[in-house]
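Worksheet for the structure shown next.
Rest of the complex left out; these chains stay put.
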Amino acid sequence: MTATTADVKDVKAAPGRSARLRDLGIVLGVVLIIVVLSVSTSTFLTTGNLVNLLDQAAVVGLLATAATLVIISGSFDLSITAVLALSAIVAVAVTNVAGVGPGMVAGVLAGAVLGMINGIVVVRIKVHSFIATLALSIIYRGVAVILTAGAIVYPAEDRATAFQALSWPTVLGGVTAASLLFLLVVAVCWIVLARTTFGRRVYAIGGNEEAARLSGIRVGQIKVAVFAISGVCAALGGLILAARGGSAQASLATGMEMTAIAAAVVGGTSVMGGEGAIWRGLIGVLLITLIGNGFNLLGWDTIYQQVVQGALILGAVSLDRLLRGRRS
Amino acid sequence: MRIDLEGFGKSYGGVPVLRDVSFTLHGGRVHGLLGENGAGKSTLLKAVCGAVAPDTGRILLDGRPITVGSPRDALRHGFTLISQELALVPAMTVLDNVYLGRWRNRLGWRDRRADRRRFAELTERTGFELDPSALVRDLPIAAQQQVEVLRALASGASVIGMDEPTALLTQNETERLMEVIRRLAADGAAVVLISHFLEEVLSVCDDVTVLRDGRHIRTGPAVEQTPQSLVGDMVGRPVELLYPEPRPVREDAPVLLSARGLRRGTAVRDVSLDIRAGEIVGIAGLVGSGRSETLRAIFGADAPDAGVVEVAGQAVPAGSPARSMKAGLAMVPESRKDQGLVLGRSVRENVALASLGTRQRAGFVRGGAEREAAGAMLTGLDVRGSDLGGPVWTLSGGNQQKVLFGKWLMDRPKVLMVDEPTRGVDVGAKGQIHQLLVELAAEGMAVLVVSSEVEEVLGLAHRVLVMRHGRFVGEFARGRATPEQVVALAFADTPDTELPEENR
Amino acid sequence: APGSETGTASTATASQAAQDAGAQKRIAFFGFARANAFAVATWNGIEEYAKANNATAEFFDPNFDAQTQVQQIQDAVTSKRFDVFIVQANDGASVVPALRQAVAAGITVVAEFTPVGTAYDTAESQVPGVITLVDVPADNGKKLGELGVEACRSKNLDPCKVAYLEGMKSLPLDNARTEAAVKALEAADGVELASRVEGGYTKEGGRKAMQDVLQAQPDVNVVIGSSQAIAGAESVVKGKGVLLIGNGGSRQAVKAVQEGRWFATYYLPEKSAGAKAAELGLAKARGQQVEESNSETLLAPNDGKGTKEALAGVTGEYDE
């Protein structure tokens, strides 16, 4: 009996620490870029720029958080930006009827409901989430067009200022309310995923849905909840965009879902599900935002921007991959 | 406690696999469930535990009918299942898997420490030594099997179905599990045990039920049965239960497989071996002693850190299964689900997969030839159940194993390495596989067998190597060792002075 | 080769058109997207004009997708339900073959806003038989550049640092516009093109670009970009005395100029342009002679250069 134990012990020689460090390959990539930018520009490491960076990252960051969560649970949510647009429109409409507070609440509720619809379609009809959320996103954008007749919608004159509250800088060094909201949501999602049994269930479902089901986990309910959270994150993104622009429209944030998913995956969350972390999505967003920011600060010819952007993303991901090593 | 199973029936695509099966389980007793591969054992147990929906059938718990629509329902009534095909979350830790979905929490917050405490008690009780923070996907498959067992125990269920839990365990782990089962029964639980090891069943079970072709054949006290009588019920005719005698190796037989100084990490530390044409060599050892890793290193599934492999005197390039195969090596891997089969593809495609090159014309698959060759192979191995065109995952576990085995015989290799070749295979078919291995050797193949069943290794091989800590620590010629001696050597807890520092 | 039959087809149509001049006509409008306020303004102009002139109109929504728009044009030819096409192309090059089909089928085609074809410096029709009412990107860019120079001069800034927020780097139309703007700026003495970044067509994009520009060039004097991007930039440069120039004539842009928040905007009355396109199309379909090549700036005060004086009394025709 001791022999088996010995086997286990001597083979598993302290992998913990080094594995942890190796997991941080992508962080290394981001740190490298930060160092380069700090050294080569005088403007990068200014409070102003950092406040900007955070503000720029807020909406994609919320969407990437949603994407990370859903991907970990083993699904895809391609509808996040459609949900974002529709929720923002709902928020404006309700603001006009009942005031800014109810408008915001209605926007968030709309996000939750649309997310639940996604979840229910995926769970009930068992259509793969990739295609289900794609079809639903077409529907949501269509509904948004119908609701607005294709026009831009605004909160009434007297409510316009309050409606834009999320875009205001706060006393915290000028960091915008949107940035704070973003950080808050990320913190909550991070903790929920890493520390609660709900979070564990999400990982279990993403890692092996059948095993989860056999262990009595209510797979359907958890999935619907995950999509609902995704919808709420998207709606919050919509509120921020609407606050910044002082308006909403059906085409809001078109195409940004791919950036968000890319950020999630760039950060190191596995598209196969069951692995990843919210902070990884954040790192991905940071990387993508940084590259754009750096380019603009450096004043390089924008004609090379895309090539460099793609190459940096590939480089960072490769570094991550190499450090983490392969698994068979 | 009394559980009446009444009228269980299930068919797939119109083909019945369970037909009106009824019998009764009792709390405090261990109930063996026997039958050939594909007889419907797993299906029955899954139906009872809510994992599949039966077409007909109901359960009476102490006379009251209960509804079991999902695994969750089943758990609520105290039913749990250790499934034959491991159902674990590979990317999670052992601890997470053992308490999957039932983690201790305070208001939703995971209480990992409480789970660790529970885990310590559990391993204390079972004697299974597992690192709770290891990722399941890094564990050898036998250790994964132990995780499944622990999970079932952790659920605190009073009706526990165990679908071939010992198929992968070595003798001493099996014995520990048997003790655990006896204790569970003594505490009042009803345990259903599916196994193809008849001695094991007879030693631990109070009652046995035999299924054949989805039909209930008999239920009765185990003491009235012998292995022979059980086999008779299962197969419908008497069957010989002896190992076939391998033909002696010719004096002048050339060495077909030669490995020198193989090393890979800490799992394979210094392995050298020679196998001659017509020789069957067995490797015995404990879980994690490095047997599978040795086979993988020889085959090139993993690139070794050092060492050379030669087949028939020709060096084999390291680290490439494709090139190893070209040189005449073949390996039946230990995990049919992860390494062996493409579960979603048809039986025929799977059998043909490792030998596509031999039945092609200008890159096109010769469909007729393939159908014929695959059909012949599968008939020869007695694969039953579905048509060749159906996906391989619809086959019963034992039949899947036969498909896997067949895949590697389609092109006659020079050297055949088999890792747990009869895992989950029924007695009858097991005999056929043994017979086949002996015949292949007689035709001049070199055969290397790894099995956790010491009897199997001893019964088949001309020569048995015992492995410990990634090294061969002993060798027995045929007939020169008892199972007890082999196990003792595999266990011998001599301080291993050569262990490098960093591995302590 | 395809297109050679155009001549005969259009004469045949002309006589037929003469016959049923005065009969009800049906217009198909192929706009950028239903979810685009600019396209909806064009649509409103078309629809109103059609209603008032014994015609019906339908909006085909490709949702910004160039290939979908091509299919819609093809299918509308097949369906034989229309006499007039008004095409606001998402990609001027892609729609050419489909428009040839339409012309060949005897349908009157008006290219609105986007030049159809591959030349972005002319209002001349590049597809035989197609009437144009376009905003020539090179002219548009040139005027943006000129407005930039005017802005510099208005404050006697020398040197004067200008930032240009480009549309999208991968769109040839945008690049043609940018090139012309840059040329006009660089030709002026004392004007320095300090920054060129992608600003895109959303407030979000403009805001982000502006934040970065300001970090790199804190002393920028003039910023030029799409009206949406400039609206986004405005919140970032508030109180910094930066002169803003937008490209687009939305109500918000016009109001910003009138209130002095922006220096100027390139103004086109887009709803009127829709009506004008309908007018041109219906007239031709009813057998009348019409001018083949038209620049949209004809409809705008001061050739589209929407300074405060030029825009006095003007309200924009769409929201953004």
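Which chain is which? They are A, B and C, in the order written, and residues in each are numbered from 1.
To be clear about the criterion, contacts are C-beta pairs under 8 Å (C-beta built on N, C-alpha and C of every residue); 3 or more make two chains touch, one makes a residue touch a chain.
Everything numeric here is computed off the predicted structure, so don't read it as measured data.
**Student:** Each kind of chain is drawn once; how many of each are in the full complex?
**Tutor:** A x2, B x1, C x1
Rule of thumb we're sticking to: only the chains that are shown with their structure count from here on.
**Student:** Can you compute the centre-to-centre distance for subunit B and subunit C, using the mean CA position of each chain? Integer Å is fine.
**Tutor:** Averaging C-alpha atoms per chain gives centres 70 Å apart.
**Student:** With centres defined as the mean C-alpha position, give me the subunit A-subunit B separation in Å.
**Tutor:** Each chain's C-alpha centroid was found; their separation is 42 Å.
**Student:** Using CA atom averages as chain centres, what separation in Å is found between subunit A and subunit C?
**Tutor:** 35
**Student:** Using the touch rule from the top, collect the residues of subunit C that touch subunit A in their complex.
**Tutor:** 33-37, 39-40, 43, 61, 63-64, 166, 169-170, 195-198, 203-204, 207-209, 211-216, 231-232, 235, 319-320
**Student:** For the complex, which residues does subunit A have touching subunit B?
**Tutor:** Going through subunit A, the ones touching subunit B are 1-8, 10-13, 16, 195-201, 203-204, 207-208, 210-218, 274-275, 327-328.
**Student:** Can you check the complex and tell me which residues of subunit A touch subunit C?
**Tutor:** 41, 43-44, 46, 48-49, 52, 55-56, 59, 141, 144-145, 148-152, 154, 167, 241, 244-245, 247, 249-251, 253-254, 292-293, 295-299, 302-303, 305-306
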